[in-house]
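Only a single protein chain was left out; the remaining protein chains are all shown in position.
Then we have chain A:
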Amino acid sequence: MNSVEGLLTQIRGLSSTASDVLSLQNVLKQADESLHAESTRLLPFLDQLDPSKHSLGYLYFLEACTAGPVTTESASSFVLIIARFISSCVAEQIRLAPDKFISVCKRFKDQVLLLEEPLRGVAPMLTAVRKLQSSTEHLTTLHPEFLLLCLLAKCYKTGLSILEEDIFEVDQPRDLYLYCYYGGMICIGQKCFRKALELLHNVVTAPMSTINAIAVEAYKKYILVSLIHHGQLSTSLPKYASGVAQRNLKSLCLSYMELANSYNNGKIADLETYVQANMEKFGSDNNLGLVKQVVSSIYKRNIQRLTQTYLTLSLQDIANTVQLNRPKEAEMHVLQMIQDGEIYATINQKDGMVRFVEDPELYKTCEMIEHIDLSIQRLMTLSNKLTVMDELISCDPLYLGKAGRERQRFDFDDFDSVPQRFNI
């Protein structure tokens, strides 16, 4: 116990300035083993430390405390302690020991889930994410944990706020996959299919050396969301998808590809029979809700196809073409689509005719100017970042070695102009 007491006084003494905190960190690293050895008896000592001033020391103690197995009773007390710690800790001190912070937060999440109250964990986890990330463009390991809690607690809006930010730096690839996958699910829950598609696309095309389960699940959802949102699925992955993904993903999601095929044919009856046949398969992947949305979206797709052929059409004809039962249903569908902005049309109720019109946006307003201006600014920053990355990779010896090897050589003259091996 003496060592613990000594450690406590050191923590209290060395927590004021940045240089002190660094030396404190060294002390704590060395004392880490002894702390873990006494993990069960450390709880009362936590009261002697103030999390807002002695964040680093508190973190080490807390991490040692929570290292052991967790029971339901201790879980509730720990949850309170950790939540209070997260809200009052100092971000700079925390960032000195990020892995400890991450493990504490992960245990927090486990305990919250054990208590079956994910809602309690959402707000503290959000604070934790904000304190850990060095900038809003940085993806930490806590992001997917936070999104998981949001999903389980069904508070999608909080999750959406985090998803709005652009990410440029990632700690671990697994973080990216999980973040985009959970993010896609949250967006599906909020019915922002465009953003969901973007996020799932990120998972599917992310660089990966071997196929992983997250990517497979994400690809299944990607197919479904693509059908709902775009009405079609592009059959090949873009060239920036990893080779592994391009070769293996389709074979692992065969039933979904079949679904996409029958969707493209446009016959609703076929689609429904197919869905019925494979109900358990979709159910086991927890995708039943999405599949049902796919089926209902086929009507929309067919109506949209009609806009390309006809200028005016009666509601009865629409109902017949789209295989709906009554013109009233057709009118409801068309009205819904007009409201969502998916088609531009006017319904004449007197004679039951629908007239399809062009996009009425004239691009003459000042709001449009501001909108375009903002987009141009964003694109410029993105372009700068891309140029920087391009330059970085051009100087990468790995790239230069491979690019050099692939050069064609025809005669002795340009034989040694490209180095094959770099010794740096």
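The rule is short, and it goes like this: a residue touches a chain if its C-beta (ideal position, glycine included) is under 8 Å from a C-beta of that chain, and two chains touch if they have at least 3 such contacts; residues count from 1.
Here is the rule we go by: contacts and distances are computed from a predicted model.
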Which listed name, "COP9 signalosome complex subunit 6", "Integrator complex subunit 14 isoform X2", "Succinate--CoA ligase [GDP-forming] subunit beta, mitochondrial" or "SERTA domain-containing protein", is the one UniProt assigns to the chain that has been left out? "COP9 signalosome complex subunit 6"
Can you tell me which of A:T66, A:S242 or A:N287 touches the chain that was removed from the display? A:S242
Given A:A37, A:L119, A:V357 or A:M389, the one touching the chain that is not displayed: A:M389
For the chain that got dropped from the picture, name the residues of chain A it touches. 207, 209, 239-240, 242-243, 362-366, 368-369, 372-373, 375-376, 379-380, 382-383, 386-387, 389-390, 393-394, 396, 398-399, 402-403, 405-412, 415
